[in-house]
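A single protein chain has been omitted; all remaining protein chains appear in their positions.
We just call them A, B and C in the order they show up, numbering each chain from 1.
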Amino acid sequence: MNELLEEVSLVERPEKNKPLGILFWVCVGWVALNVFGAIFANVLPLQNPLFENFSAVNAGPGLHHLFGTDDLGRDIFSRVVYGSRVSIAVGVGAMLIGFGIGAPLGMLAAYRRGRFDMVLTTVMYILLAFPAIIATIAVLSFWAPRGLAKIILVIGLASVPLVYRVIRTATMSIATKDYIIAAKVQGATDRRILVKELLPNVTPIGVSFLLIGVATVITLEGALAFLGLSVNPPTPSWGNMINEARTVMAQNPWLVIFPSLALCLFLLCLNFIGDRLRSHFDVTEVKL
Amino acid sequence: MTQERQPLLKVRDLNVVFGSRHHAVSAVAGVSFDIFPGETLGLVGESGCGKSTTGKALMRIVEPSSGTIELEGVDIASQSGRALRNIRTHMQMIFQDPISSLNPRRRVKDIVAEPLDCWKSVKGTERDVLISDLLNKVGIDPAVYGNRYARQFSGGQCQRISIARSLAMRPKLLICDEMVSALDVSVQAQILNLLEDLKHEYGLTLLFIAHDLAVVKNVSDRVAVMYLGKICEIGPGDSLYEAPAHPYTKFLLGAALEADPDSPMHSQVLEGEPPSPLNPPSGCRFRTRCPNATELCASEEPQPREIAPGHQVACHFPLTITRK
Amino acid sequence: MLRYVIRRLVMLLGIVFVISVGSFYLIHLLPGDPAVVILGTGATPQNKLILYKQLGLNRPIYEQYFTWIGNVLHGNMGTSFISQTSVASTIRAALPIDVELIVLSQILAFAAAIPLAMRSSRRPDGPLDRILGATSFTLLSVPSFIIIVLLVLFISIKLGIPHTGPSSYVTLSSDWIANLESLALPAFTLAIGSFVVYYRVLRSDLIATLQEEFITMARSKGISQRRIMWRHAFRPSSVALLGSAGVNIGGLLAGGFVVQYLLAIPGLGFTLINAINMSDYLLVQGIVLVVSVGVVLINFIFDFIINIVDPRISRE
Partner (left out) sequence: MSENEKLLVVKDLVTTFATPGGPLPAVGGVSFDLDQNETLGIVGESGSGKTVLSRTIMGLQPRTNVTVSGSALLNGFEVVGASERAKRQIWGTDVAMVFQDPMTSLNPVMRIGKQIDESLRVRHGMSRSSAKHRAIELLELVGIPSPQQRYSAYPGQLSGGMRQRVVIAIALAGSPKLLMADEPTTGLDVTIQAQILNLLDELKERLKMSVILVTHDLGVVATRTSRIIVMYAGRIVEMGTTRDVFQDHRMPYTRALLESSPKVASPSHTRLVTIPGRPPNLLKLAAGCSFAPRCAYATDRCRQERPELQPAGDPGHLFACWNPLPTTRGATPQ
């Protein structure tokens, strides 16, 4: 069908890009709101997430406590907002490390090819074969003491081979295009080609993968929290809030439901934005 | 001072080998030719014959494994770094796929200005005037289309933009690699005429690579025919088409379709398909499909020899030439 | 084909070697005295001495490795200083549970994903495709630990259905019905995650394949729709599916700990978490090695299957 359509209407090449749609902007808004909350949690008129109000233990959602309180009387709404800090910090921080190292290497390897590419790619593929989750857990569990920075660093480094592979594949599909050869022929330097020709075309792929990567890392952080390998209580994170609430969820299901909802909505929005960008920029499926 | 014209481009014994030692494919095997200033040399052959690779090797887009490529006496094959980048601006190339030869995320003006910006040779308003002028020359209104992105254009328009870009540095030699084969006939005619006009206006020398015999004849002064990595015949277009000396050229011309119901049907069709370049036949590479092949063709490779002024053929038994 | 398999086998051995070195030196990458890390809190001077002797920690580091790998190849991964049991036997007891869980979940996931993807790809953007698209996309964003928690919350606690709650694992050999009941919840949870991936990958590939000219060609032969889907569209569309299945199954082996931990299913993941909590270094090391090699093997096997399914790949 597409081929036939191209045949009949190729006159003025139609914009292939689908419009982004309202839902996309709703998701962007939601993500922005979460990030805003995470950054300005201190400044916002929120209750202290660590304050144990024993006069209001296990309260349901209401006016005073929007999402209710937990078994120690702590305000769940403010804990959810504060909890987003850890998730977002880990997700964004780890991906920044991953992209900071993996993306330039991937682009360079795909553009330069030759021995540089061969050696680097072999190393990365071996690292990729090593299950990143297991390695992360093993390192985090024996590398005391735990802390946010260490978690970000370990997950970030573990994501480098994956980012490298995605960016390298994406760059290679672009680097063989005639316009790259044309730029070379006009006497453009390698740096100019990387910045002016390759980067603008790799960026959309990179951004959509980055967003989906952030979502994946946040999920991983949640899993680590369940194992007690994320930040230490009482600092709230979405993961450890859900984990702590499990024991009392029969009595107070809100304790589980609100942080779960916050986590899932945030992940959903990230995935949706990433997915929409991918189809908008006509990027072929890049597998995670 | 000699009376004889000096060639603009002198290619001697060009070889391009792809792949590793065990799977070596010699895509171009000892190709030599000259291109004189102001002329158009057509390079024609079937897919896989190495014509495109030859064009790319001249620009060092693929690395030649041996041979010399002299542009006005300077050997391109031995240049590197900035010198190579510099010498490349004297030669430009237009590609087969008009759409993929333009960066979809850049504006038309910037694409055409790219060579100037690379060298920072022309700046400011002078640059803008030059770009507008180039776009006008190829029939694209710079005021209307200059700020559009390349992805919004059709194949024919993209090819016009490519031509404008290639002319920005005032190259001496333009290599056109199947530049009209992706276009419809009506658009193809527009582009071919445009190319002819610009050739005169800019005093260009062209290497025109294509598989379409009629198109090649139309644009070329001289034509070279390639088969399996080698040039089998080279000569002035009109005489080569009228009286081909190499059996392969004759078959190729015989297979060409004419839009004329009275033209003869293909009575003599070349049988079989070209052998694999991984394992080319000994001696003459065409001998496995040639009706005139003998023992000699298998044992000894025919060297190019002149059968008429400027008309060379690499065949032990060239077809008899009947001249008017 | 044979050349390709041999090349991949050599690569596999190389990767396994690197993994074994990685697992072995994990301890040296960590700061502090290895003996303290290994023995954890129970590091008496006497134990330390035994350990030093057993592992040869005072000998050159490469000799330590060869001693260790030699033992591992003989099925001896050492004896845990915490539980005083052989690491190999602990792993042997736990591994079958993982295998069973993975097999069950994959059967469920494929059984749902393949027919549904075939249905929805026949009418892209049709009602079924839209519903499944939205559902799968939402499920994609729900981590397995939340699914488990919510399932336990609603099924076990609210509805009070027995046998599906935590800590009810029964071995396959003792009572297979009870075993299946106890694995139903974790297998279902893992199946959801796999289903989402498989459905989405297969659907988009099938849609692309169905637009190919060879499908029109098959239609023009006058053969039935069912035959076109199964004989012509499914196989060329299944390369990405198999690739993601390889990655996903490896991921289940490596990342199955969440579900196992939450439901107290004593598989490798559960054992791993316990070992981490007990600071049982040797057991962690053993599990890391086994799981890593397992993941690599799974990827290798799936690569091999992909090559059989699509002869284009090995030719390239």
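We adopt the following convention: contacts are C-beta pairs under 8 Å (C-beta built on N, C-alpha and C of every residue); 3 or more make two chains touch, one makes a residue touch a chain.
Since the model is a prediction, treat every value here as computed from it, not as a measurement.
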item	value
Residue touching the undisplayed chain, where the options are B:72, B:128, B:221 or B:301	B:221
Contact partner of the left-out chain, one of C:96, C:133 or C:236	C:236
Candidate in contact with the missing chain, chosen from B:133, B:238 or B:306	B:238
Touching residues on subunit B - with respect to the absent chain	46-47, 154, 156, 184-190, 192-193, 196, 211-215, 217-221, 237-238, 241, 251-261, 263-266, 269-271, 273
Residues belonging to subunit C that touch the chain removed from view	123-124, 212-214, 216-225, 227, 231-232, 235-236, 309-312, 315
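One rule holds in what follows: only the chains that are shown with their structure count from here on.
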item	value
Subunit B and subunit C, separation of their C-alpha mean positions in angstrom	54
Sequence positions of subunit A contacting 2 or more other chains	none
Residues of subunit B engaged with two or more neighbouring chains	none
Complex contact set, residues of subunit A against subunit C	1-3, 126, 129-131, 133-135, 137-139, 141-143, 215, 219, 222-223, 226-229, 239, 242-243, 246, 249-250, 253, 256, 260, 263-264, 267-268, 270-272, 275, 285, 287
Partner subunit A, residues of subunit C touching it in the complex	14-15, 18-19, 22, 26-27, 29-31, 37, 137-138, 140-146, 149-150, 152-153, 157, 201, 204, 211, 213, 240, 243-244, 247, 250-251, 253-255, 257-258, 261-262, 272-273, 276-277, 279, 281, 284, 287-288, 291-292, 295-296, 299
Residues of subunit B defined as touching subunit A within the complex	59, 61, 85-86, 88-89, 91-93, 95-97, 100-106, 114-115, 118-119, 151-155, 162, 165, 168-169
